[in-house]
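Just one protein chain is left out here, and the rest sit where they should.
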Amino acid sequence: MGFLEHKFNDNIIVGQVDKLIGWARSNSPWYFQFGLACCAIEMMSAAAARYDFDRFGAMPRSSPRQADVMIVAGTVTMKMGLRVRKLWEQMADPKYVISMGSCATAGGPYWQHGYHVLKGVDLVVPVDVYVPGCPPRPEALLEGLMKLQEKIKKQKTLVKIDE
Amino acid sequence: MPDIRTEEMVINMGPQHPSTHGVLRLKLRTDGEIVTHIDPVLGYLHRCFEKHAENLEYPQVVPFVDRCDYLASMNNDHGYAMAVEKFLGIELPERVEYIRVIFAELQRIASHLVALGTFGLDVGAFTPFLYCFREREMILDLFEMTCGARLLYNYIWVGGLSHDIPEGFVEKAYEFLDHFEPKIKEYNDLLSYNKIFIERTADVGTLPADVAISYGATGPVLRASGVDWDLRRDEPYSIYDRFDWDVVVGNDDVGSVGDCWNRYYVRVAEMEESAKIVRQALDQLPVDGDVKEAIPRKIRPDKGDLYFRSENPRGELGFYLVSDGSPKPMRVKMRSPALANLGVIDEIGSGWLIADVVAILGSLDIVLGEIDR
Partner (left out) sequence: MTSQEIYDILVSQFGDSILEFSDEPLAEYIIVDSKDWYPIAQFLHDDERLVFDSLMNLSGVDFGKKADQMEVVYNLFSMSHRHKINIKIQGPREDFVVPSVESVWRMADWFERETFDMYGIIFEGHRNLKRLLLPDDWEGFPLKKDYEVQEYYHGIRVPKVKPKKLN
């Protein structure tokens, strides 16, 4: 800080570009409303007036091309798993996936005799945050989103990463 | 003008769509903007409920029944529990019956609030969605006070209930009813008599009464087409014959009988009637009685089969049970009202614009968890 001190007015901030990008990205995670089953109702409740999702900067988008985060809410079946993969591929980088509920994490209550149920959405797309519960309370989903925000803040975009 | 060769286009209103209320795929064959044929493709949420039910004992099936129609879990539990109780021939204490009716009707109000909110969202109005969910949160507070869960309760067991209602429940329920009844007027001002909403939904997608009966459509869809039929009054189960309320049928004040506006309006009026039933049940609630005394130790019905039906917010929910004398059912078939209601979409959706198909689908109020089971 030596030779920069007291040279400029007090409205100049110095920092890393990575941290600036991380701060900007984590405070506007536009989510792709991919509600499949019961967890979708809790996602809608989280977006409604009492547990406000909008104060985190998260807006619902219906098209994958405009979204950053895909919240997989509900049971993924074999028939739907192929489409989940297609939609994930249509999202632009950087993209993240939150797996909401126990059905998307590991098959949920249908794990034992469900011949058509995919045991976990991480068999088709890579997942960043798992939110357990059946269904998880809206506050649990908000905590999942906050953990994702921490993960986004720590991501390095410009610094060279050793392979 | 020279002869232009035109062709029909096939548009996919795919499984992921903001207006299809779940994972439903509609293959639309359109001639320009007008839809000529609709072909629904189902099964994107087929979770093998009937296979699970054959491998579990009778009381263990209740959480799975919950998750089929996740917007009306109490009514699903109620229907299944009553079907098995009829099979076994159990008598229930009065307090259990009254509490069940209170919760079933509160759940009916909550389910209709979601239906109205999302229908407004489909047609383009965002504010009613937030208002409806505000009232719904108050109902979910009442449920959470009693059984701990907000959406999927596992509360109404075969032969009784899982928890008794806590202290302070009755006062809070009266507070909610006093707050809720003036709100119906607010919804009517916001949406029902709004000129844009009327132009969007009146005279759109008219369903004649005989077509509705042939397709098996029940519930508000059937009542909006002018048929005066409600299972709670015409084939009374539980203690519904002790309450005084009206059955709402479609009218032609705004639009015609059987159109989208009537299907929407029947739901708004039904919420008012359900609030009346809850108030009467709270007034008549007996103060003592054990909610768990009639729960049987081991459920092992005799050989035979039974079909029992009850009134869900979406229509007639039926359970067909076949027993072979063992503690696990041999067959549980859930006759889902939304599957029969969705069958009419080709009849009433053809010939309208694509935007009208969205309004018609929203007015049928389907839940995919119940259709695909």
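By written order: A and B. Residues from 1 in each chain.
We take it that a contact is a pair of C-beta atoms (placed from the backbone, for glycine too) under 8 Å apart; a residue touches a chain by one contact, two chains touch by 3 or more.
None of the values given here were measured: they were computed from a predicted structure.
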item: Among A:L118, A:V131 or A:I152, residue touching the chain not depicted; value: A:L118
item: Identified contact with the non-displayed chain, of B:G124, B:P166 or B:G304; value: B:G304
item: Residue ranges of subunit B at the interface with the undisplayed chain; value: 42-43, 46, 48, 50-51, 54-55, 87, 211, 213-216, 227, 229, 234, 302-307, 309, 316, 318, 320, 322, 324, 330-331, 333, 335, 339-340, 343, 372-373
item: Absent-chain interface as seen on subunit A, which is shown; value: 78-79, 81-82, 107, 111-119, 123-124
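Simple rule for what comes next: only the chains that are shown with their structure count from here on.
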item: Computed distance of Cα centres, subunit B from subunit A, in Å; value: 31
item: Contacting residues of subunit A [partner subunit B, same complex]; value: 33-38, 40-42, 44-45, 48-50, 62, 74-75, 77, 79-80, 83, 87, 109-110, 112-117, 134-135, 137
item: Contacting residues of subunit B [partner subunit A, same complex]; value: 14-18, 22-23, 43-48, 51-52, 55, 63-64, 67, 70-71, 114, 129-130, 133-134, 136-137, 150-152, 368-369
